[in-house]
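In this view, the complex is presented without one of its protein chains, the others remaining in place.
Let's turn to chain A:
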Amino acid sequence: MSVTTRTPTAESAGPPPPARAHWQHRLAERGVDRHLWLLTPALLFVVLLFLYPFFYGLGLSFQPTEGGPFSDYARFFSDAYQRDTIWTTLGLALPAALLNVVASVPIAYRMRGRFRGKRLVTILLVVPITLGTVLTAQGLLNFLGPTGWFNRVLSGLHLTDEPIRLVHNYWGVFFSLVITGFPFAFLLVLSYLSGIDPTLERAAATLGAGWWQRFRMITLPLLMPGLATTFCLTFVLAFSVFPSAVLVGNPAGETRVISIAAYQAAYEQYDYPYASAIAMIMGLIELVVIAVVLFARTRFYTGSTGGKG
């Protein structure tokens, strides 16, 4: 096309070589910026501290001390004592993550506007993050233990004859997961909620929707993708539970979670390939749950919600 419009003199001199854009412009067109080298430290960090150990463990899991490459995986699934740790862990992590998300919604919904003392309430709700699992476990033992305040109050009021067992079993670990997981869920849900334009609910109100209809038809559908993401994150946190399963749980019995199985393989039997195989299974299960949740998430509207979040 351009040749036909070219002047005769230019044509006689032969078509000039197409002007090559500067290499920086060409890279920029493909989304590569020369400032990207600033990412190198972060990249190095990821490679050294995540990718290398991960692939090392993956390789190790296929080199069992005896048998073929998959024999450690087979060993895990054929042993009911080991296999059941999956269900034990899921039985703790799924309800705990669900409760964290579900409980965050009404509290965050109430707190999304501005009000006096909001900062104080937020701090109180978020403080457990800073405590750490061990301190939480200590508190649970003191508070919920057989001679803790909770049981002393109950027996003092003659509501119970003997202390209710709430630690060193399933409930101890469950409470610990809720206490440490809730602040994360709450902060995430609060930020997702403040990303939803409050005028939408006002518009719904002027159209005749009561508060429950406004929540169910406007806010909740717009919040669902955020809730799915929050669920995934709190689930992952809860699934790798280890300290509280030992400290406030019953690590030999009903709270023998999968990370304990991996720990025992590695540091009691010194069978690193087997421990690696268990760790890989653990990761795989997490991925399956996350994939299911994220697939369900695509069924909701995930575009802009008009807010400032």
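Please note the rule applied: a contact is a pair of C-beta atoms (placed from the backbone, for glycine too) under 8 Å apart; a residue touches a chain by one contact, two chains touch by 3 or more; residues count from 1.
Operating definition for what follows: contacts and distances are computed from a predicted model.
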Check your understanding: With one chain of the assembly withheld, which option in "Tetratricopeptide repeat protein", "ABC transporter ATP-binding protein", "Pyridine nucleotide-disulfide oxidoreductase" or "DNA repair exonuclease SbcCD nuclease subunit" matches that chain's UniProt protein name?
Key -> "ABC transporter ATP-binding protein"
Point to revise | Residue, one of A:Gly132, A:Pro221 or A:Gly253, that touches the chain absent here | key: A:Pro221
Review point. Where does chain A touch the missing chain, residue by residue?
Key: 197, 199-200, 202-210, 213, 217-218, 221-222, 300-301, 303-306
